[in-house]
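Omission of a single protein chain aside, the complex is shown with its protein chains in their original locations.
Each chain gets a letter, A and B, in the order it is written, and its residues are counted from 1.
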Amino acid sequence: MMDATASSPAARPRAAGWFARLEGALPWLALAVIGVGLPLLDDSYIGVIAQRACIYWILCAGLNLVVGFAGQIAIGWVALLTLGAYTTAVLTAGKATAEWHPYLALMASAVAGAVFGVVVGLPALRLRTFYFAMTTLGFATIVTQVALAWNSVTGGGVGTPGPVFPWPFDPGWGFYYFCLGLAALATWMTANIASSRFGRALVAIRDAEVAAEASGIAKPALLITVFLFSGALAGVAGGLFSSLQSYITPDAFTFDLSVLFFIAILIGGRGSIMGPLLGTIILTALPEFAAPLVAWSTFLYAALLLVIVLAIPGGIADLLDYKNRRPLQQHREIVPRPELLAHVLDRAGGPGGVIELKDIALHFGGVRAIDGIDLEIRAGEVHGLIGPNGSGKTTTLNVISGYYAPGTGHARLNGADLPFNAPSARAGYRIARTFQTPRIVGGASVLENVMIGGTIDGRGSFTESMLALPRHRRDEARLREAGMLALATVGLDQLGAVRADRLQHSELRFMEIARALMLRPAFLLLDEPAAGLSAEEIKRLGALIVAISRAGTGVLLVEHHADLIFEICDRVTVLNLGKVLAAGTPDEIRSHREVVNAYLGG
Amino acid sequence: MPTSAADPLLAISGLSAGYGKIGVLRGIDLTVGAGEIVALLGPNGAGKSTLLKAISGLLPRSGSIRFAGRDMIAAGPRDAVNAGLVHVVEGHRVFTQLSVTDNLMLAGYGMPTAELAGRVEEALGFFPEIAEKRAERAVTLSGGQQQMLAVAQGLVRRPRLLMLDEPSAGLSPVLVDRVLTAAAQLRQAGTAVLLVEQLIEKALKLADRVYAMARGSIVLEASTGEADLPDRLERAYFR
Partner (left out) sequence: MLASIVSHGLALGAVYALIGITYNVMFSASRVFSFTAGMLGMLGGVLGALFISKLGLPAIAGFVLVLVCGAVLGIVTEIVTVRPVLKSIEQHLYVLSTLAFALMVQQVTAIEWGTEAQPFPRLIPIGPGWLDQQFWLPMLACAVTIVGLEFLYRRSLVGRAFLAIAEDSYAARALGLPEQRLRLASYALAGMIGTLAGFSGAEMQLAYFGNQAVLNFYGFVPVALGGMGSNRGAVIGGLALGLFQQAANFLVGGIFAAVAVFVVFILVLLLRPEGLAGAASARRV
């Protein structure tokens, strides 16, 4: 059963579990009852509005994944509605081919929608937000223009009749139940995606792209899949729309309509299913019930959008999320439990490995960021990397984690070359990392953030998640359990259900480590994890890092805090101006004259 | 309200600041007197740059900042500049697409034009090397020359207190001396200087007083005349 909002009641004790699920299911049950019982009102006007709302929601359910979850500003999505509508209408009218049966034509619309969903969405992989928005607008105009011009098939400006579905889904309440059923199916499928590793991965791409890459999430494949699915839904919606309208012309598919879809999702709230659903229903029904509003409806939608963006970016879903308004305990302490690491890391056995960097050099413009660095990270060791600002510490880490390709030199894992410019491949090598500034999904819960770290360990495919098949359910249970265990290890298990943006900075740092642990990493790269932590927290962090390395992981610790470095590192490398100044044990480094000078200048 | 002779030019008390949720400075107390050079030392990540940004208003902060008798806690960088408190940020961030002269004129934005021209000449007087390139775009200057231009920008307003953030970074030793000599000249003319530096020996030679920072707090305050200073500093860093 799905929750009404994006956050999950994962941290609740088992006893209250069924009650919480009932609580979460209540809005859905209410909607289902209203939906099924609507014909009892015997009002055909309301019937038409309800059908339209269902059809719009089928499109919006898919668009929600694109806009609300993946964060792609696809303003011109109405292009797919147009395409779906005309595909169904033309095929059933027999203008271009022999007459098709309406159900087959509807499926053809789904296929056409899927294909063109990818075409419309593809630029998102290359372009910035605004540019992509403009290309979708361009597509919307192209489709309308083609519909206008292709007289012989589409009827041009005059239009073409829409299909009539046979009994029991004939025009009237029969067709209504058809639309309602498909809308319910669309809701169920998108809600399944939303609460799967794919939904979490989408949100990660939206809000924390570099962290998503580090967790192994491949943006192109996932986005293309989502565009396929959402496009198919839009195509189906189009086919149903042409039947509802009974006669379609190009000017039925206005920019206003596209805006309506888009705004419904944003008003509803990104990352939610219930929110955009309510948003779609409200926006479809509103102008019908307040006659003077009809002419001003688009103005009102735009004004609503402005208010939402400026005042309530989280939309309706945020307003309904009363769970996350409960105050948190004031003086929280982070108490890691390193003894749990044996379960978390669950090493598959085998001797530890080693990452070797040899003679790595990298230029930015004319500047040599790093100039011939040798470095070794061994399993079971904590290797510290220190140096003044601009010495190349973070750049080196970024090379190891695959974000930068060096000009010369190589990096090897157990003798095999590590590929560069492929940060999302690192997760497959069990190389995990944290970031200088925590990269998190603020709107998701702490547990969901951590579960993102385990995305690549899922076995179920997108389709299996969409249909909530057993493998998906096993994946989810396993990820959830692993996530709670990781949180308990770093000492944050009490905060699992809390929205991540409510956490203190130090808690976010530990959360990032929990996320990294989900990969059961053979190597863990930490980028200044102690920055902003109190003295006590730094001590606990140090103990945790040592425990992680003793469990067999090779740790690279980039830090400014000299005392932490000298306390827990087995080996230390000092960088200065992109070169290795000294390397050895902490004691050797401490007394190394040149190191002291580099820090103190002179 | 007239300030008494004992009031320092800049008096900071309990200053805290950070970036978003990350708290960096924890209750800093610091003073700079008129016409003195104060060095601010410390390892990376100690918060030295953050402190300067908090003082000049580039970062939101809490606590108390008094400059020339005025309460500056609500002042932004523009107000600070107008009051005589100028901050030369790290990284020689000059406007590369504009000429040297333009860069200096912008530093005096809002001043009457005639007076501004004179001030620009005055600033160029400290650094003859860039004076001869005055009509060229700043992108043609070397890194060291750009740093001199950045310091020159700070001089256009004839500030009462000039804050320099790592002016020696990336400079050859000769150029470093040029910049530090300019600072000494300023002291002669009555300008106070708050100097964040990595080169400890040179900073100690120039400055009157020194503060050392580590992990967001002041860990040492001393006059540069004191004997065992280098050792005390080393201990403070690697504690």
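The rule is simple: contacts are C-beta pairs under 8 Å (C-beta built on N, C-alpha and C of every residue); 3 or more make two chains touch, one makes a residue touch a chain.
Predicted model only: the values in this text are computed from it and were never measured.
When the missing chain is restored to the complex, the residue among B:54, B:80 or B:193 that touches it is B:80. Of the listed residues B:72, B:94 or B:182, the one in contact with the hidden chain in the full complex is B:94.
Residues touching the missing chain, restricted to chain B, are 56, 58, 77-78, 80-82, 86-87, 89, 93-98, 102, 105-107, 109-110, 153, 157 (touch as defined at the top). Hidden from this view is one chain, which touches chain A at 71, 73, 75, 122-123, 126-131, 133-135, 137-139, 141-142, 145-146, 148-149, 209-210, 255, 259, 266, 295-296, 298-299, 301-303, 305-306, 309-310, 313, 394, 398, 403, 435.
Basically, only the chains that are shown with their structure count from here on.
Distance from the chain A centre to the chain B centre is 44 Å, each centre being the mean of its Cα atoms.
Note for the complex: chain B touches chain A at residues 18, 20-24, 43-45, 169, 197-202, 215, 233-234, 237-239. Residues of chain A that touch chain B in their complex: 388-390, 437, 504-505, 508, 528, 531-532, 560-563, 590, 596, 599-602.
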